[in-house]
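With one protein chain withheld, the remaining protein chains of the complex are depicted in position.
Naming follows writing order (A, B and C), and every chain is counted from residue 1.
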Amino acid sequence: MQETMTSPAGVPGFGRALKTEEMVLNMGPQHPSTHGVLRLEVVVDGEIVVDVVPHIGYLHRCFEKHCEHMTNYQQVIPYADRMDYVAAMSNELGYVVAAERMLKIKVPERVEYIRVIMAEFSRIVSHLIAIGTYGMDIGAFTPFLYCMRDRERVLDIFEQTCGARLLYNYMWIGGLSHDVSPDFADKVKSFCKYFRPTIKELNDLLSYNKIFIRRTANVGVLPREVALNYAVSGPVLRGSGVKWDLRKNDSYSVYDKLDFEIPIGAGKKGTVGDCWDRYMVRIHEMEQSVNIIEQAVDKLPTGDVQAALPKRIRPDAGETYARTETPKGELGYYIVSDGSATPFRIKVKSPCFVNLSALPAISRGAMIADLVAILGSIDIVLGEVDR
Amino acid sequence: MGRYFRDVWEGIVTVLIGMKVTWRHLFTPAVTIQYPDVKLKLPERARNRLYVNMDDCIGCDQCAMACPVDCITIETIKSTPDVDLGLTSVGTKKRLYVPVFDIDIAKCCYCALCVYPCPTECIKMTDVYEFSEYNRENLIYNFATMTAAEAEQAKARLAAYDKEQAAKKAAAAAAAAAVKPAPTPAPSPNPDSKT
Amino acid sequence: MTPQELCDTLKTTFGDSILEIKTDAMPDPIVKVAAERMKDVALFLRDDERTLFDVLMCLSGMDYTGGKLGVVYHLHSMKWNHKIVIKVEVPAENPHVPSVESVWKTANWHEREAYDMIGVIFNGHPDLRRMLLPEDWVGHPLRKDYQVQEFYNGMKVPY
Partner (left out) sequence: MKEFLVSLLQNEILVYSIMALVPLVWVIPFALFAVWWERKISAHMQDRLGPMRTGGWHGWSQTIADILKLIQKEDIIPTAADKKLFMLAPYVVFTGSYAAYAAIPFSAAYVGSEINIGLFYIIAISSLVVIGLLMAGWASNNKWSLFGAMRSAAQVISYEIPVALALLAVVMVAGTFDLHQINQAQEGGILHWYIFRNPFLLPAFVIYFVASLAETNRTPFDIPEAESELVGGYHTEYGGMRFAILFLSEYANMFAVSSIAATLFFGGWTSPFGEALSGPWWGLFWFLGKGMAFIFVQMWLRWTLPRLRVDQLMYVGWKVLIPFAFVVVLGVGFWVMVIG
């Protein structure tokens, strides 16, 4: 039944049997499930989406222009936090990896491990929000609250470590702002112990619910070739069955010393690359993140949390492009320096921006309710799309 | 046909599993708190409202330089050598009057970048987080302890001192030119201060 | 292929259209290409069995100051796991670059953004509108000599 509904072109006589008129529907900028201020200009034929034109830029905060007007490289970090504000640690990690590659700084081992723990926590946080809001898009409100409840526990750990709950400014070029507190390892371990059963509960409540599967399986199928051509990344790419994770394939930090799996979409409930696969990749990634965190905490070496840095950070003239795997996908920082203390140009390749650009390609022929499901499964944060 | 019945059966079963989960939660204690009545204890590193201890501020402007959103405004007046502004609690000698030290807390992004460069540790983030105001102007915090009159006085004194110095320098230069062409540099009142 | 081999392949295929090659750059080789041949280079890089650059990681518009604009393409091959940076430079008064939208679909939005922010015009782009700013905005903000407009639809712009 769904196969025919998602591809109206395949319905015999579609568009011919009845004289119908298309209607333009304005979804957003204020709409409950556009996840921010996104405007979708939807051309609909009844309930069926004929075309989608996303309009973005409502949250444009001139990140790149700001960067060119900073007094030093360090000041970019609070701004980088504010791009993908649900996973600020990952953005910071991307930026410091790029800046350190630019400055040819080697940071202490302890810093790398703490960064990995924080980035993985941030992945859990981001995926919890993605999953919770996705449930809400589909109509289930309760999983969202459960996700937020667990997220708070991670934020407590963040707050205890760096003093902020959302926008951390924790990872600095060459180190961290604070060392972790003495009871950090215990807290992290107790969280991991708490968190595994709640994933199972989430699965019971939402992931394997028949209605949820019906709503997401076979919806918004993104085939492998299209995914690569649109250069989507992160769970969206892996949902399409591509085993590609920068943490393994283009390793940075200490991910090569940690053991984890890359979950990919297998089309267990429908077609490979449908919304359910993308959703399930996130669930499995959270489990993997818990694994990574436990290993990293066990391996956490002692030492200093600041590399020796020059007083003024002033890279040589040149450029670098560094990419890291954030929860949303491949976050790239292209930094060009002219030798001064201010970046000449910082361009951010935002994963959400790229993933969103694939939305029209996969939502044509779906229904309005599917459009919401597809958008939720792509998991965009408008702060990062618009920058 | 078998698939149809399996689907219906799965539909019923998974609904019941979900209902079991929510039923269990109906009797677990809530995790939320009654906020204004009950407050969570903030960790000691909590970063909230900025506070400046003006007794320790030497007016070095480093916090304003470090601020990524330019929410700190500092103006300074050089003191004349005859005035002793005292020492900070860490023993640094104060050489500048600070008549203006404004923080626009509405702009502040709580990144704490201003806290680290401070040589006397006088600017810090406190754990006060309830400071909303009805009027946006009230969010500009004036930390400076000097009154406008005192600032004027200091400015006037500095101007007089500069004039005196310039006159001395001119006299010295004239004298030097008269005696021999080897000019001696005039003593600068504040050799360390760059402001 | 090693970075050197990649660059050599490009040089032998495109000859004079390859303006500059930097293999010691960090971390990937940088190849500067004549703007008018960009699309051919892109097609070659995507389809040739030896290169197979199937992913356009990033496309950045640049203002190099001094009347020069540029576009930087960061390419990556899933199969060979190698990377390359392609650069084109165009004069600021006539900034036309062939669009690679038909080569990599992802370039669509990236090019719109570069047009919006830097003002590079991509020939052959199917839908070259502003991406982030309103349609009636004046100027391209990421140019180094950009002056913000005083009023936008009656609203004062500079804060």
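In this section, a contact is a pair of C-beta atoms (placed from the backbone, for glycine too) under 8 Å apart; a residue touches a chain by one contact, two chains touch by 3 or more.
These numbers were taken from a predicted model, which means no experiment stands behind them.
Participant: In the full assembly, spell out which visible chains the left-out chain is touching.
Facilitator: Checking the complete complex, the chain left out touches A, B.
Participant: For the chain not shown, which residue from A:Ile129, A:Val180, A:Ala322 or A:Met367 touches it across the whole complex?
Facilitator: Going through A:Ile129, A:Val180, A:Ala322 or A:Met367 one by one, A:Met367 is the residue touching the chain not shown.
Participant: Pick from A:Ile56, A:Ile77, A:Val96 or A:Met136: which residue touches the chain that isn't shown?
Facilitator: Considering the complete complex, A:Met136 is the one touching the chain left out.
Participant: Touching the hidden chain in the complete assembly: which of A:Arg39, A:Arg214 or A:Arg323 does that?
Facilitator: Result: among the candidates, A:Arg214 touches the missing chain.
Participant: Which residue, A:Glu22, A:Glu47 or A:Asp186, contacts the hidden chain when the whole complex is considered?
Facilitator: Candidates A:Glu22, A:Glu47 or A:Asp186; residue touching the omitted chain: A:Glu47.
Participant: Please pick, from A:Ile77, A:Ile131, A:Leu206 or A:Leu331, the residue that touches the omitted chain in the full complex.
Facilitator: Hidden-chain contact among the options goes to A:Leu206.
Participant: Extract the touching residues of chain A with respect to the undisplayed chain.
Facilitator: 1-2, 5, 23, 25-26, 31-33, 47, 135-142, 145-146, 149, 205-206, 209, 211-212, 214-215, 367-370, 372
Participant: If you put the missing chain back, which residues of chain B would it touch?
Facilitator: Residues in contact with the chain left out: 8, 15, 18-19, 21-23, 25-32, 34.
Basically, only the chains that are shown with their structure count from here on.
Participant: If you connect every pair of chains that touch, what shape comes out? Choose line, ring, star, complete or other.
Facilitator: line
Participant: If you average the CA atoms of chain A and of chain C, how many Å lie between those two points?
Facilitator: Chain centres of chain A and chain C, defined by C-alpha means, are spaced 25 Å apart.
Participant: Quick one: which residues in chain B touch 2 or more of the other chains?
Facilitator: Not one residue of chain B touches more than one other chain, so the list is empty.
Participant: So in the complex, which bits of chain C are touching chain A?
Facilitator: Touching chain A from chain C are residues 25-28, 30, 54-58, 60-63, 72, 74, 78, 81, 85, 104-106, 108-110, 113, 117, 130-134, 141-142, 144.
Participant: Quick check: in the complex, which residue numbers of chain A touch chain C?
Facilitator: Residue positions touching the partner: 56-57, 60, 62, 64-65, 68, 101, 226, 228-232, 242, 244, 249-250, 318-321, 323, 330, 332, 334, 336, 345, 347, 349, 353-354, 356-358, 361, 386-387.
Participant: What residues on chain A touch chain B, complex-wise?
Facilitator: Per the stated touch rule, the residues are 70-71, 74-79, 81-82, 142, 149, 152, 159-164, 167, 169, 177-178, 181, 201, 204-206, 208-211.
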